[in-house]
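Below: one structure, written as structure tokens.
A single protein chain has been removed from this complex, and every other one stays in its place.
To keep things simple, chains are lettered A and B as they appear, and every chain counts its residues starting from 1.
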Amino acid sequence: MLKFTRRAAIGGVMSVAVFAATQGCLTAQAHADGVHDVLNGLIASYSEHAKEGMSNKSVGELFEKDGFRDYLDAYPVGGLADGFVWKPGMGATFTGPYSKLEIKAPFTDYIPLPEGPVLDPKKTYKIGFVFHGFNHPWLISLADTAAWEAARHPNVEIEVIDAEFDDNKMGQVIDTWVAKKYDGIVLWPSREAPMGPPVDRAIDAGIPVVSVDRRTSSEKISSEVLGNFYANGLQEGLYLKEVLKAGNMVLNRKDLGSTADSIRTGAFLEVIGNVDGFNIQGNYHTNSQRTLAFQSTADALQAFNDISVSFNTGGEEAMGALDAIREAKRLNSAPDGKKIVILANDDAKEVLKEIADGNIDMVSPYTPLIGDIGIRAVIKHIGAKEGLNDAPPKLIMTPNLPMITKTKMVIEGVETMTPDEWPYAYGPAVN
Amino acid sequence: MIIAEATSAPAVRASGLAQIIREPMLWLVLSILVLGALTSPHYLSALNIQNLLRNAALVGLLATGMTIVLITGRIDLSVAANMVFSVIIAVVVTSWIGRELGLRWIVKGNTFAGSPLIFVVISLLTGTAIGALNGVGVAYFKVASFIMTLVSLTALRGLSYLATNGAPFYLKGAFFNWLSDELWLGVPVSFVLLVVLVLFAHAFLSRTVAGNRLFAIGGNETATLYSGITTNRYIVASFALSGLFAAVGGLVFTARLKSVEAALAQGYELTAIAIAVLGGVALAGGTGSLWRVLTAAVGFSAGLNLLAIWGVPTWYQNLAIGAVLILAVSLTRLNHKN
Partner (left out) sequence: MTIVEEKSSINAAGGWAQMRFLPEIGDLSRIVVLGVLVVAGQILYPGFLSPENLRVVLTAVAGIGILAFGMTMVVITGEIDLSVAGVAVLSIVIGGLLLPTGSPALIIGATLLCGLCLGLVNGIFVAKLGVSSLISTLAMLGIASALANIFSAGQATYPEKIAEYMWFGRGALLGVPVPIFLLAVMALACVFMTRSSTFGRKLYATGGNARAALLSGIRIDRVKIVVFAFCGLCAAITGLIESARLGYINPAAFPGLELKVLAVTVLGGAALAGGTGSVFGTLVATLIIGVVNNLLNQMGVSFYMQQVVTALVILVVVVPGMRNRRFVK
């Protein structure tokens, strides 16, 4: 159980002050107004073109083989709740209860909930937060934001449990919380299919359940806070198309069939599917392990001497690929002595440092700082159950975030951010 | 031969009230339940006990199969991979049969809605066949069981991905609901299934010649060989039984999740070994009681459930499992020395 420390309380107070300050200076940088809608527009148009067919054979074949169409069509893309418009600079600053790191979370004003007691002040509300991987920076940051939000409300108690990537264990944790009659459950599922039944059981027991980032197969779930996988893969494609017209690519992908892989890689392929110059030379599943991404890239560099692009579905993959390219001294080994273009996801601090140093070329931010949205949504669902407020929408889109590049660029109406402009990076700083 | 069978006798004839009272595992389960009742109002609720028994059913099935192999002095690391693989193959083959019959047994791309009977038969056959294959490798090709089953573990995981392309199959229908949720006199049907299967397996081990020979092989293989018994086929049989139990475990496991996919149940083989050891099975072979393993499965689930009820973080749960395991084997060992 999370203990409410004085530091967390002070952090909460400070965050309000910081928020007020950032609001003040925001008017000056409203340039990225509506980046969410701009990216959604691009998703729709590229998706449409891809459906008409892909002229690039190499891309089209892979797209067909792994069945990306089915995954992409099922993934929701849409507007933000309550007409929210996210702008760079928004959000509260606080110290992560678990990581002890300074965090600036981008979406603390989305589905807002004022600090202080919630719903019926005389009652205490118990919320369970279950996820996987309390030893990965992305996931610790996710738990940080969830615990921070809970700590803002004195009558909310949160229990945070790591199911260690065992779907069955996550199901058992949820079943235990049903037995303990918790008031609400928030989960970060690893895979969709196995988490449907436990979520349904909790809903049937009258407990609101909200999933964050990834989805479950439950149709009864109270709300889903969705990640922005589609915009991630899309922007990797947009950037590549902008800087290169042709070249050989090596892909480091996540677990076959996982949402992160299906949507990001699928969206990337949709964008470049009608650019004939690109050729997929290597296609690896390195399952979010840096060591495996290192190895596949090292081997691919030996097999092919004219790689122009390293596409990575995550930050771990990109760091592994970069390390392998550096170890082989091949950073500038693309045809005509050009640099290998490295595309990444996940705005970890280590990735941003490599962007600033010019080693990784672009990253689509995939922020873990969304646990707070899940907690607020589940509190509102509890309130709706008690007749105290309206329920939040079932699908809660997370605002799409613009890509980060070393220097500012405008690509098809998307204004990129530079590492200096990005206060939301997560994880430990590289000294 | 005589000596070997004599060593297995105490484990086989563990009955009578006096012996039951002396079971340390039983006392452990009782004290966990009492501790749970004292510290949480929810621990002894019907729902929580049912949750606990469902978990015990799954790990108990794997541990029972594992125990049968451990009794022969061998080990089966492939149980968890086999459990997932046999269900995947059952979905793939049953839906193929459906197609041949002109029936749509896979709907909406990946939801299985075929005949549960054919599905169950094929999954049990697949699990048993994989087990038998392990047994043949160990008995006839003389590959150490640790290696043989480690190799199948790796291969089955890879094949499960290749057979599904990483996508899940949803399992819909009355059969899966029944296996997952049905209660008999308040007891989950999966736990009843475990108890019935343990009853049969125990009778097989203690009352049949074949069962006694498994103990004999584990107790003194050379003597058993010299007494003219063709040990190889018994070894194959023990692995086949382990595969069968893994397949039943697979049905219980996937029915609860109403889906199956390649990545599930990683590392469950280690839980199965841990429970068998907590149940007093010696890895050297020749001894082991399925009733104690059943009690250990309940004790393991009850303990983990209590930690979950208390909200103990996962890392400390893992620490506790490791500590209990090492304590249990050390105590057994010291007891043995005395």
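Criterion: contacts are C-beta pairs under 8 Å (C-beta built on N, C-alpha and C of every residue); 3 or more make two chains touch, one makes a residue touch a chain.
Because the structure is predicted, anything quoted here is derived from the model rather than measured.
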Selected residue (touches chain absent from view) among B:W27, B:W96 or B:F146: B:F146
From A:E242, A:D323 or A:E415, residue that would touch the chain that is not displayed: A:D323
Given B:V91, B:V138, B:V248 or B:L304, the one touching the chain that is not displayed: B:V138
Full-complex contact with the absent chain, from A:F68, A:F294 or A:Y366: A:F294
Missing-partner contacts on subunit B, residue numbers: 70, 72-75, 137-139, 141-147, 150-155, 157-159, 161-162, 221-222, 225, 231, 270, 273-274, 277, 282-285, 315-316, 318-319, 321-323, 325-326, 329-330, 333-334, 337
Touching residues (missing chain, whole complex) on subunit A: 98-100, 133-137, 140, 256, 281-287, 289-292, 294-296, 298-303, 305, 319-320, 323, 327-328, 350, 427-428, 430-431
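Please note the rule applied: only the chains that are shown with their structure count from here on.
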Contact footprint of subunit B on subunit A as seen in their complex: 1, 66-67, 70, 134, 159-168, 171-173, 175-176, 178-181, 191-194, 196-197, 217, 255-258
Of all residues in subunit B, those that touch subunit A in their complex: 40, 42, 45, 47-48, 51, 55, 58, 109, 161, 164-170, 180, 253, 256-259, 261-267, 305, 308-309, 311, 313-315
